[in-house]
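Only a single protein chain was left out; the remaining protein chains are all shown in position.
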Amino acid sequence: MSQLDDLKNAIKGRLGELECVIGWEQGYDSLHATPLFIRSEADLDRLIIGPLAVHNLVTYLTGFKGKKVGVVVKGCDSRSVIQLLNEKLINRDDVVIFGLCCDGVVSQRKIRAALPADPGFVESVEIGASDLKVTVAGQAATLRLSDVLADKCLICDTPDAIVSDVLIGTPHTPAPAASLACQDEFEAKSDAEKFAFWQETMSRCIRCYACRNACPMCVCRDHCIATSRDPLWLSQDNSPAENMMFQMVHVSHLAGRCTECGECERACPVDIPLMLLRRYMNRQVKDVFEMQAGKVLDQTPPLLTFKVQEERINERGW
Amino acid sequence: MERFITKENLTRLAEELAATHRVLAPVATCGTVTFRRFQPGMALDLHSRMAAVSPKAATFPQTETLLTVKSEIPEKKPVITETLPQGKSVVIGCRPCGARGKLIFNPVYETDTTKDPYFILRRDNTVFVSLACDRPETTCFCHSVGSGPADPDGSDVLLTLVGDGYVARSVTEAGEEILKSALFADAGAKGKEADAKNEKAREMMGEAHDYVSAPAKLLARFDDLDFWAAQSAKCISCGACTYMCPTCYCFNITDDDQGLESRRIRTWDNCMSHTFTLEGSGHNPRPTKAHRLKNRIGHKFSYYPDLHGGVMACCGCGRCIKQCPAGVDIRQIVKAAQEYSE
Partner (left out) sequence: MPAQDVRELRIVGFLCNWCSYGGADTAGVSRFTQPTDLRIIRVPCSGRIDPLFIVRSLMNGADGVLVSGCHPRDCHYAEGNFYARRRLEMLKRFLPITGIDARRFEYTWVSASEGQRWQHVVTEFTRRVHEFGPAPTFNPASEADWNALAVQAGQGQACPCHG
């Protein structure tokens, strides 16, 4: 039986006790998936998994507080579940986790760059074991999956769900943690270059807050300090400085909590490389506290605790 | 007037106009196409894809300074200066749907009793040089909302790609002025080719969806919160759809104070946000995303057409569908309301 059939069977068995199970279905065209809220066996027919199922569905979990729901998670998504559990933002008994052993998901950005025409003109998509056959505007193209995988998948060390009630598929031998060339290159730039980069890039931001709302860890939802009037942290003016300020708010509030699922960057309609900020902050957290968010259950987020003697923070003597 | 301009000369034209106008044009940065203030030295990118954000900002900028307030000393009466938009603008290379967006603003921002000088000034001082689409994207539905891939409505000049350049047709007098530039040549027989291309593009769009029943059907679902909860389940309540939209015209006015100076600014607002309807008392008449999505869709396909002669407040560009982080499809939701049976 295929992974998908296994998953459908597993969901079918639990559907009765659940408000819904969150999975994916085909979206507005054959190249895009969209979240699916399975409430009946009929809905189950539309379920898909695979490289197009990019969304981190854990984002929806806190919206179901007090109800018991199921969620399908990839390895990276399961880290978000763990982090929410660690912060006691969801109740383990209220979630049934259908974990996947994931072979990676695509980056629509990379597909767009690799196709001979705009992916908006897509006519058909065939998903093979290691490639995507896409027909756009009458032209057929074969994309190697490894060429269009999302950045997070290139450096993934948790392909299989870390926490789950049912694990579907064959577990991988996780690759050792790697680093990303674009990240290293960016970090090697001078302060002035980086500053100019963000000035320019933030002038493109329209502050739609898709990055915030797609984030599974942004649990304040309607009560974010970015939209609060009192205190007034941010002006409504969408100047680069205010836009950057919001990103600083986002990164600060995710320090030690970000599970690097990449949803902020994926959600950005103007493709701002937000993960440059997130990955950098996460590495600082790892260096100082020897922790990575969402990897271990029952771990207190580093900024919610302290040590009297910090091994890796110098005392800033003057 | 019908003229022809090569691709190279279109860039020249943009450069020429940039000396006297604020030129907005699609430019790719890191593979992302957005409308930018065009500067000589930039490369136009008219064809790789539709710009991520609509050209709405040309007539309705995301931040518009309405007035400034300045005090010399706290005790003295402050000086208030109205800052009406100055100068002329040209938008080059938007799609017909993007240019058409501002038409939806007209009956709201310019009525017998209320006139918005900021919008009207910008609209009257902006020329839209649009590019007809040669094939529809999976998210395009302009033909279903009374438009089409070569719709001249809202544009001043309409370009159609033919060979290595564009057949340029003036739609308005302001457009005709642009075509007087020496960079344009005689179109010759290319006009016929352009017609054929536009006709083909229209055919490729297939049959239009009929939205005539939408206003009444959506209104019938007004109190059905279960319907809206189901439709909005995957919505993450961000503002991407509204900010991308060429026709969304809601705004917010705030004062930006810095010491003894202050700026009253008008900024885009979005009805997907909790604060959009949050009242001073703390009460919020649209507390959930279901309420808010109902408003967005109801406004576009029911309340607006009811008030303004059946015109949908949508130009079918599809940005809200393809840029939605969760893939919410406005067409499906309206259709679900239209096909709903008890």
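Read from first to last, the chains carry the letters A and B; within each, the first residue is number 1.
Just so it is clear, a contact is a pair of C-beta atoms (placed from the backbone, for glycine too) under 8 Å apart; a residue touches a chain by one contact, two chains touch by 3 or more.
What you are looking at is a predicted structure, and each value in this text was computed from that prediction instead of being measured.
Among the residues A:140, A:196 or A:297, only A:196 touches the chain that is left out of the figure. The omitted chain makes contact with chain A at the following residues, 107, 109-110, 113, 151, 154, 180-183, 185-187, 191-203, 233, 239-241, 244-245, 248-249, 251-252, 255-256, 265, 271, 273, 276-277, 280-281, 284-285, 287-289, 302-303, 306-308, 310, 313, 315-318.
The chain not displayed touches chain B at residues 27-31, 36-37, 39, 41-43, 45, 48.
Basically, only the chains that are shown with their structure count from here on.
The distance from the centre of chain A to the centre of chain B, each centre being the mean of the chain's C-alpha atoms, comes to 30 Å. Contacts from chain A toward chain B in the complex involve residues 27-29, 32-37, 55, 59-60, 109, 112-113, 118, 120-122, 137, 200, 204, 206-210, 212-214, 221-223, 227, 235-239, 263, 266-267, 269-271, 273. Across the complex, chain A is touched by residues 29-32, 34, 48-50, 52-53, 62-63, 135, 137-140, 230, 233-234, 236-240, 242-244, 252, 254, 256, 263, 265, 267-268, 270, 273-275, 318, 321-323, 325-329 of chain B.
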